[in-house]
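For this view, one protein chain was removed and the others were kept in their places.
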Amino acid sequence: MFDNRYGTGQSTLDGLLRATNILLAGKTLVVCGYGWCGKGLASRAKGMGAHVIVTEVDPIKALEAVMEGFAVMSLEKAAPRADIVITVTGNLNVVNRHLRRLKDGCILANSGHYNAEINLALLEELSAKRRVVREFVEEFTLADGRKLYLLAEGRLLNLVAGEGHPAAVMDMSFANQALAVEWVAKNHQMLAPAVYVLPREIDEEIARLKLKAMGVSIDQLDEEQQAYLASW
Amino acid sequence: MFDNRYGTGQSTLDGLLRATNILLAGKTLVVCGYGWCGKGLASRAKGMGAHVIVTEVDPIKALEAVMEGFAVMSLEKAAPRADIVITVTGNLNVVNRHLRRLKDGCILANSGHYNAEINLALLEELSAKRRVVREFVEEFTLADGRKLYLLAEGRLLNLVAGEGHPAAVMDMSFANQALAVEWVAKNHQMLAPAVYVLPREIDEEIARLKLKAMGVSIDQLDEEQQAYLASW
Amino acid sequence: MFDNRYGTGQSTLDGLLRATNILLAGKTLVVCGYGWCGKGLASRAKGMGAHVIVTEVDPIKALEAVMEGFAVMSLEKAAPRADIVITVTGNLNVVNRHLRRLKDGCILANSGHYNAEINLALLEELSAKRRVVREFVEEFTLADGRKLYLLAEGRLLNLVAGEGHPAAVMDMSFANQALAVEWVAKNHQMLAPAVYVLPREIDEEIARLKLKAMGVSIDQLDEEQQAYLASW
Partner (left out) sequence: MFDNRYGTGQSTLDGLLRATNILLAGKTLVVCGYGWCGKGLASRAKGMGAHVIVTEVDPIKALEAVMEGFAVMSLEKAAPRADIVITVTGNLNVVNRHLRRLKDGCILANSGHYNAEINLALLEELSAKRRVVREFVEEFTLADGRKLYLLAEGRLLNLVAGEGHPAAVMDMSFANQALAVEWVAKNHQMLAPAVYVLPREIDEEIARLKLKAMGVSIDQLDEEQQAYLASW
């Protein structure tokens, strides 16, 4: 949750700025996918002054995006309005036939997954000419003269053009992995081979350590309150 | 600046909620006019989860709204998307022929000026039926069956359906007026009959008193810094 | 999720404004509890220009609040800074000994639960005088002269001083309950007496209907994409 939401949200914009140095304020930025990565990215892009459109396939997530004030629509509708499209879905060919509807100058990037979220074969097929115009930025000139800009070959933008997630968010992910290994080592005799959800106590312990490192104090339930909650 | 931006922004939404009890989250709210009132209203509506569209006639203000991340377009284009339209322009007949393009259920209100910002004569002319459905809410049924909801007879929504500006913002406006009268009383012998801009010192003094009342401390320029600024 | 986050967030502020007509901009508002209600309330209060402090007992939720940019601290520390304290925890005596540390003029309200979140017995014990100063607002004068303002007798502010949740959010809650009853009626022969989590399909169907009613279109997975997701 922290890694994808707060890490990807920031590092994707960081990668976008390093690759292009465009002004986000006033741009229409389409975020494909409203999972943790998409939530983080949409929120940060809005915070930088972009006009954010969200596309989704899951109605619950789509409704959440609507309730947060984002414009939500099909990518078919969103494509002609987009200055920038960023995919964070974990699926393939999310930007597909929509390539035909993008406007001149549109920037395409992926921050979710492998270089499969944008249909690169179709992009190539539609293009009369392609050339690298700046590090991490490839210009595709379509048959009708429109130019599209693909960042980082459609690979993870935050890793290719940025430095990936900040240490201050990866520390929690790594702590999680380290404590998971410790937990398995201590409990393996009771564990049949299977997929397990880690105990919530591990996440809580990490959050507690992180807050302490940040100098943040929180409250404690007193006995009366613990008893009250337990009585439900 | 404080009165219109922070007062009208909040009190207009307050009036809207008292009149209708609608959920702002996810609604498309069109703000006509991006002066201080419009800036305040757009910012607060966004903060409540509405999807805000701004309309303007002044290109500089329109560009400011774009850069803040708002959707900006002509009212002609915005009208069919609107769940709510609020005028804060200080002009008349801002919502005019656009009445024909509003969608079923759209709410109309004014928070800028007299009941002249929405063309009420045209609204009446287009309507086959009208009735009050709730205090401050009048339903107009158009010939084609669409229903539009006019709040507070098109008069200032924050004054009619709300309680007007909070004391905590009017105190500054009244302090301004009181100190202006004092200033005129002290300086009238040097003043020919004309319109004067009040000295900035009065605004600064009010801000200083207000910060003090709020318990907020600020910095002071030291001598070296004053000298440096004066050297420009 | 929608009801508590988007309903309570808005309706609590609505109740606060109806009860007090204070200006939220620039006020320090302490939100006790960062569950769905607290998340909604903190986000909306920030959107109205308040400076929001969050208190929590759960380190994971506390860290989430920190990452969203809220000030997070113990209520002990937050109390002397608060202009307004609102509890949304579902626990009792959340505002307790902290009553001694609140500053003159502080407003106290609850929007989470019964009138048990603020220790009213202690408040009374500390007070030399009490009187109703406005509908829903009771002034407690402490022995040292400080005045505290309790809203709606510590009962749910949004229900007492406001109109509760907007219809546009309760429709989803009621649809959920109606479809749950239908589901039980259809499946009761396979159900032993126990607590069941409703199938996600019901939530999805409600979200789908809601989006349709709002005129929002979303994307559909094509066959290739479905196969790809299923292959994980």
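A, B and C label the chains in the order they appear, each numbered from 1.
FYI, a contact is a pair of C-beta atoms (placed from the backbone, for glycine too) under 8 Å apart; a residue touches a chain by one contact, two chains touch by 3 or more.
Model, not experiment: these values are computed from the prediction.
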If the full complex is used, which shown chains touch the chain that is missing here?
A, B, C
Residues from chain C at the interface with the omitted partner, ascending:
25-26, 46, 49-52, 63, 66-71
Interface with the undisplayed chain - residues on chain B
1-2, 5-6, 55-60, 62-64, 66-67, 72-77, 90-94, 203-204, 207-208, 210-211, 214, 216-222, 224-225, 228-229
Tell me where the left-out chain touches chain A, residue by residue.
6-7, 9-10, 14, 17-18, 21-26, 43-44, 46-49, 162-163, 165-169, 214
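Quick note on the criterion: only the chains that are shown with their structure count from here on.
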By mean Cα position, the chain sitting nearest the middle:
C
Quick check for the class: compute each chain's Cα centroid; which one is farthest from the centroid of chain A?
B
Just give me the whole-number Å value for how far the CA centre of chain A lies from that of chain B.
36
Multi-chain contact residues (two or more partners), chain B
25-26, 46, 49
